[in-house]
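With one protein chain held back, the other chains of the complex are shown just where they sit.
For chain A:
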Amino acid sequence: MDFQTLGVLLYRTREKKHLSLLDVCSGICSQSTLSRVEQGSRELDSLTSEMLLGRIGREVTRFELILNAEDYYLNQLRIEINENIEEKNYIKAKEKINLYRQHMPAEGKVHEQFCCYMECRILIAQNEITEKLSALLLRAIRYTIPDYLLENCVSRRLYSPVEIELIRMHITYNDRKCECNEVELFLIMDFVTEFYSLKQQEKIEIPLLVDCVKYEIALEKYNRALASIERALDIISVGRSMQYVGELHFLKAQVLSCVQNSIDKNREWQDECKRECFMAYVVFGVMGKKEEKEEIYKYCLEKLNWQITEQMMLSD
């Protein structure tokens, strides 16, 4: 049977990737619920459906979801909360999060996780990196991954996009760094490598790769850093985003100047470096990111003996 519906798609993917019911639904819903969804006798709300699809590495934009009015309303609220946070309207965002809590379903683990996730994003954006943030992140993660950081040997795990983001944030903002953090990061990379094809979930894989690049630069593993940068750019190139483009090219310029070797054999490494810097400069300029633009300007002046001017755009 074709995977027209969510149930069949879940079943087929489980079959193909040798996943158990528990692998997919653990922490989100019961195995019997998932089984009924697969047989088509049970419906789930849009957020839960998104989480399950995320866990099997499926991009949610491939599917059409017809929602009841209440569910549609919650979906709209999620979009609005996200927009408010991106536009730095934190007061509005918090109001809407409260509204969301009033309307979300009673058995709302994934919904509560969503609310906590948004609250964490606000705390981070307002630079309130305290114990409160750490504790909230942990609580949010444990709604759907109850044994996070509690058990040592976890062989396989599937992650929804929200779970990945929460774990990434926890690793970044957690004071008490422990081995388990690294283990989770590698588990996530394993999952992403196995389940995501090139274009899927660019929003998730790219920040992960940027993290890896920074690690690799610190460890002077420059070739690996360049490979990670190229992979990230390849993912971006089949997507729609602009978000990390500037940062990636600037990182590439910096790695090239450490290696002092060019990739394109028709150019000197200094020229390639300048080209990468200029790309980043233009991108940051278009996005209105003045500080980042300044940083590149200074870098070019000091390290490459090259002054970038606005006039360059008009030169012959």
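Everything that follows uses one rule, which is that contacts are C-beta pairs under 8 Å (C-beta built on N, C-alpha and C of every residue); 3 or more make two chains touch, one makes a residue touch a chain; residues count from 1.
In this text, contacts and distances are computed from a predicted model.
Only one chain is not pictured, and the protein name UniProt records for it, out of "Sulfur oxidation c-type cytochrome SoxX", "Helix-turn-helix", "Allophanate hydrolase" or "Sarcosine oxidase subunit beta", is "Helix-turn-helix".
Touching the chain that is not shown, out of A:134, A:243 or A:262: A:243 (per the contact rule at the top). When the whole complex is considered, the residue among A:58, A:111 or A:170 that touches the unshown chain is A:58. Of the listed residues A:91, A:150 or A:313, the one in contact with the hidden chain in the full complex is A:313.
Think of the hidden chain as still there; on chain A it touches residues 1-6, 9, 12-13, 16, 40, 43, 46, 49-50, 58-70, 72, 75-76, 79, 86-87, 197-200, 233-234, 236-238, 240-243, 245-246, 249, 271, 274-275, 278-280, 282-283, 285-288, 312-316.
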